[in-house]
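Excluded from the complex is one protein chain; the other protein chains are retained at their positions.
Chain nomenclature is as follows: A and B, assigned in order of appearance, with residue numbering initiated at 1 for each chain independently.
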Amino acid sequence: MTGTFFWQGRRVPFGEGQTLAAALLAAGLRDLGGPDGRPARIFCGIGACQACAVTVEGLGVVEACLTPAVDGMRLGPAMTGDDHV
Amino acid sequence: MHSRSSPHVVVVGAGIVGAAAAFFLEAAGARVTLVEAEAPAAGATGASDGAVSVASKRPGPMMALALEARAFYRELAARGVLEGLFHPRSTFLLARGDEEASLLERHGADLAAAGERVVARSAVDLRRLLPGLGASVTAGIEVPDDGHAIGYEITARFLARSRPALRRATPVRALKLRGDRVAGVVTAQGEIAADRVIVAAGIGSAVLIGLGDVLVPRKGQMAVTDRAQPSGPAIGGHLMAATYLAAKRGISLDKPHIGLVIDPLVTGQFLIGGSREENRSDRRTDAATIAAILREALDFYPPLAGRRVIRTFAGIRTACRDGLPIVGPHPAVDGLVVATGFEGDGICLGPLMGACAARLALGEAPATDVSVLSPRRFAVREVAQ
């Protein structure tokens, strides 16, 4: 599937079969941290470091590097909860 | 510092009680060796919640002791010893349905009679104070003067502020007696002579003190979530199901029982518990029990659905058959003091009970009357020696 998802309301296009991580990086969105300043970013790419955790509406907190992008998905920093995505 | 005549006290067990005892012994001028089978807080202290709660106590001696123990936390925090480690916060006891509401009403009256501040809360109040609260909660009471403390943090602080000789990985196998008097402890790595001994070894105390099978392990499983927010408790208090009180009030525990508590930690995480599994002393957790706990938790507080569980753990509560801790001089052995059997209350009671045990070991009367907890209430069997 190709399409668009939303990072804190901002449109992020993605290519077929891409993970959230790949699409976020391609869009230049490197800093996935919340308002707290705790660093969050794609780091290990294999689900191990948990630094890429994001909140996806309907899914909860997931690793961006493991989660396939789906058209219309709404996401934001891990700690802010569903209402801030 | 220590005079040559200051007694050497061996404390067996570096949980919250043993660490507190070591601290207060040193403060009183004793020389202390703290002998620990594994590492500090390796037992229940490092695998528990940390409600410093009067709200959850049975009326009677436990409620009275908890009131003193909680005041002692405030005092130690103010004195600097436990500065920054005691976190005041309300306990909310929550009912689902009329039967539970009337249990809470009774319990609220008991608390008030003991001198505790209690505020009755309607469902509407509760939803305002605790946004997100589940629809099944119908009523509750708020106990505003409770608090929270993390067992291993308290233990580490006592050890940092007193620096007793600490022997890790040194299980005590038996006590060394000379006539009717304790003369030290026997460990896998040899004997350690002592003038006095305090056994504060949690469930490990049972085999050492020869009081028969008065102590039972009661396993508790818990789950820890990721952070709901960067720091600070994510909800305005500690949530406790009315059915938790039922567990505390000694309802039949033949099958695993779940008494739900949801604890918002200062890290922004939640600690969710717990089961009471009679006679289980393994420390493994199982998905069926954890899932049952989490379903209860979601019923009380649905926003938890957005969290992730990052860890599960089990701790072993040391329960005494008659429901009271055991604190006091051993009935048959001079110089031996016992402090164990704190079941699900040892974080709350630990500092105070450690202080009492220290005084008793030095032959002094403790500031709190703990005679009701004396091991003299049991017949002596065989002391391990």
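One rule holds in what follows: a contact is a pair of C-beta atoms (placed from the backbone, for glycine too) under 8 Å apart; a residue touches a chain by one contact, two chains touch by 3 or more.
Quick note on the criterion: contacts and distances are computed from a predicted model.
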**Q.** Options "Arsenosugar biosynthesis radical SAM protein ArsS", "Energy-coupling factor transporter ATP-binding protein EcfA2", "NADPH-dependent 2,4-dienoyl-CoA reductase/sulfur reductase-like enzyme" or "Acyl-CoA dehydrogenase": UniProt name of the undisplayed chain
**A.** "NADPH-dependent 2,4-dienoyl-CoA reductase/sulfur reductase-like enzyme"
**Q.** Omitted chain's touching partners, listed by label
**A.** A, B
Q: Pick out which of B:120, B:193, B:291 or B:367 touches the chain that's been left out of the picture.
A: B:291
Q. Out of B:225, B:243, B:318 or B:340, which is the one that touches the chain we can't see?
A. B:225
Q. For chain A, which residues lie in contact with the unshown chain of the complex?
A. 15-19, 21-22, 25-26, 28, 30-33, 38-51, 53, 59-62, 65-68
Q) Residues on chain B that touch the omitted chain in the whole complex? A) 38-42, 46, 152-153, 155-156, 159-160, 166, 168-169, 223, 225-226, 282-288, 290-292, 294-295, 297-298, 304-314
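Note that only the chains that are shown with their structure count from here on.
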Q: Enumerate the contact residues on chain B facing chain A in the complex.
A: 226-231, 268, 303, 305-308
Q | Residues of chain A touching chain B in the complex | A | 34-38, 53, 55, 60-61, 78-79, 81-82
